[in-house]
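Let's turn to chain A:
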Amino acid sequence: MVRRSREPVLWAMFSGGGMIAALLLPATVAVLWIAAPLGWVEAPSYEGLRLLFLHPIGRLSLFAVATLSFFHWAHRFRYTVYDGLQLYHLSQLIAILTYSIAVALTVIAGFVLVTTG
Partner candidate 1 sequence: MRTVNHDVLLIGGGGAGLRAAIAVAEANPELSVAVASKVYPMRSHTVSAEGGAAAVIRPEDSLDAHAYDTISGGDWLCDQDAVELFVREATEEMLRLEHWGCPWSRKPDGTVATRPFGGMKTERTWFAADKTGFHMLHALFQTTLKYPPISRYDEWFVTKLLVEDGRCEGAVAVELATGEVHAILARSVIMCAGGGGKIYPFTTNANIKTGDGMALAYRAGAPLKDMEFVQYHPTGLPFTGILITEAARAEGGWLVNKEGYRYLQDYNLGTPEPRPVLRSMELGPRDRLSQAFVGELKKGRTAETRHGHVVHLDVRHLGQRTIDEKIPFVRELCMKYEKIDPVKEMIPVRPVVHYMMGGIHTDLDGATPIAGLFAAGEVACVSINGANRLGSNSLTELLVFGARAGAAAARHAADAPAPSQSVLAQGLEEEARLQERFLDNRGGRERMANLRKELQDTMETSAGLYRDEPTLKAGTEKVQELKERFHDVALEDPSLTFNTELQTALELENLLDVAESVLHSALARRESRGAHQRTDFPERDDREQPAHSLAYATTGAPRIDYLPVTITRWPPAERVYGEPLSPTSDPVGGSAPPEDGGNQE
Partner candidate 2 sequence: MAKALNAGYKRHYPKWHRERVPIFWWLRSASYVKFMFRELTSLFVAYAAGLLLVQAWVLGQGAAAHARLLNWLSHPAVVTWHVILLATLLFHTVTWLNLTPQALVLRLGRWRVPKTVVWAGHYAAWLVLSLVIVCLFVGVA
């Protein structure tokens, strides 16, 4: 296992994130942040939303979506930065930076979802 890199885990999170984002985010954004504000559909009530978002299952799902999406971003962004800008000599640093941000965001997500009333 030592000889194997960490890439499989990172890649698993990246693709998990990619898949979840692909399947769930467009509809969510469309309803919640476009159709509802524009009044095309009846806006979800505060109570209803609260139930959806803050029910234990809701929290857990949100956490999964958020974490995986952050790692999805970190992974793609890491490669894009050093391929796109040809910063191969900085590849270590870029990897550390991007994944650290993802970890930090994950911690924040956990904190928010645990503490929010």
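Quick notes on this one:
Following the convention adopted for this analysis, contacts are C-beta pairs under 8 Å (C-beta built on N, C-alpha and C of every residue); 3 or more make two chains touch, one makes a residue touch a chain; residues count from 1.
On how the list was made: all candidates are chains of the complex that A comes from, given by their letters.
Given the structure is predicted, the values throughout are model-derived calculations rather than measurements.
Looking at 1 or 2, the chain of this complex that touches chain A is the one numbered 2.
Against candidate 2, in their complex, chain A makes its touches with residues 17-19, 21-34, 36-38, 41-54, 59, 62, 65-66, 69-70, 72-73, 75-77, 79-80, 84-86, 105, 108-109, 112-113, 116-117.
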